[in-house]
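FYI, not all chains are in this one, though none of them got moved.
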Amino acid sequence: MDQETLMNLLKAVKSGSSSVDEAYETLKELPYKDLGYAKIDNHRELRVGFPEIVYCAGKTPEQVRGIVEYMLQKDCSILGTRASKEVYEAVQNVYEAVEYNETARTITIRKNNIKLTESYIAVVSAGTSDLPVVEEAAVTAEVFGNRVERIVDVGVAGIHRLFNKLDIIRGAKVVIVVAGMEGALASVVGGLVDKPVIAVPTSVGYGANFGGLSALLCMLNSCSSGVSVVNIDNGFGAGYLASMINKL
Amino acid sequence: MDQETLMNLLKAVKSGSSSVDEAYETLKELPYKDLGYAKIDNHRELRVGFPEIVYCAGKTPEQVRGIVEYMLQKDCSILGTRASKEVYEAVQNVYEAVEYNETARTITIRKNNIKLTESYIAVVSAGTSDLPVVEEAAVTAEVFGNRVERIVDVGVAGIHRLFNKLDIIRGAKVVIVVAGMEGALASVVGGLVDKPVIAVPTSVGYGANFGGLSALLCMLNSCSSGVSVVNIDNGFGAGYLASMINKL
């Protein structure tokens, strides 16, 4: 609730155009819809500038369908992440045109004709096994109206593959680097570009990878400036943040 | 080495204005100055848009003085981080007007008259003990020409203090959140603003804080979107990245 709204409300009370009780209700009833198992944030698009996201992991297909059903009334775009095939099928029942990206594990409903940004986000990844996280990041950024360039399989073990794509990477306004195992790609890219780099460690690897810990620590300790890190496998978070920055 | 430079060099070889040997030397000799114990990157300002940084921890006062002395010839601004009083005094010998921020542990030499940005960076912190990291972030951002607003001691234990400052925080183009202990402030701020949030966990705390691990994990697992994380106590990294984003 920003200053202006509050001032207006107080003025309405003063002028009598709003009663004390009405004003109290307005101040108390913050704007969301309660479905029982979830509270949907009606004003979110307004507040943070983007449509609602459904994190499907840990929700039943029925719960996801219910949430989507409610949202459809508002005619906004919807992005569901970590969506299993079962979730996709449940949503298809209420909105047939929903898209499913099997690699990214996302469902998307695009309602408004978003014009893509001029500037683009580069999503760079180390290996083939990082693709699900790459796709989650890219799909997220695209749903939010960003142009995205994917540059995959350019890990540091064969660094010339990366250099060959350097022009594209340097042309981006913000760069997402997705890497598992030792996660060194983030530091190398961070040293070569003068743009914000969002590093996404992945759980790709085995043994002393410890579920992504190695890449996570590597990226947090990057000696390259301009690198920040999101959670392991958090492609969505990286795509969302990149979109924020790309649209500044 | 970007495309244009390479094309020009090749054309010079072709036209004879550059000999093969000269071109080879140019291609081979990448641009830095070797002081023996350190390699100084002459073209860095050009390449990544900013002056050289000296990370003073693990360097002797003499080494830092030597590096600064060399840089002074280039007439650029200099920022030294993690600088002890001894380092400061050593640098004073070669440049008397160097500034020392004791809280931030930074030395700064400002050569060029930087015009500050219109938009500003908000640096928000949870408690008094986080001040050194706050200052490192703020000084870094300022040296790079950014306007900075500090909002300190607004931890979640007394959340009304945060709400009172919300207008200032929301007015920023990018927000740095500095917090130790449980690091919850990053998530709370992340849920209240629609700007990129750079979270800096600090090692402030004791016991199950494990040297900043608690705040680090908390921030990486933030349920608020738009939050990314840098290393524990890495005020410099946050300030540098915030500057990059603020100047987009």
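Order as written gives the chain letters A and B; numbering starts at 1 within each chain.
Rule of thumb we're sticking to: a contact is a pair of C-beta atoms (placed from the backbone, for glycine too) under 8 Å apart; a residue touches a chain by one contact, two chains touch by 3 or more.
These numbers come from a predicted model, not from an experiment.
The copy number for the entire complex in this file, given 2 shown chains of one sequence, is 8.
Quick note on the criterion: only the chains that are shown with their structure count from here on.
The part of chain A that touches chain B in the complex is made up of residues 2-3, 47-50, 53, 167, 170, 173, 193-196, 198, 216, 220-222, 225-232, 236-238, 240-241, 244-245, 248.
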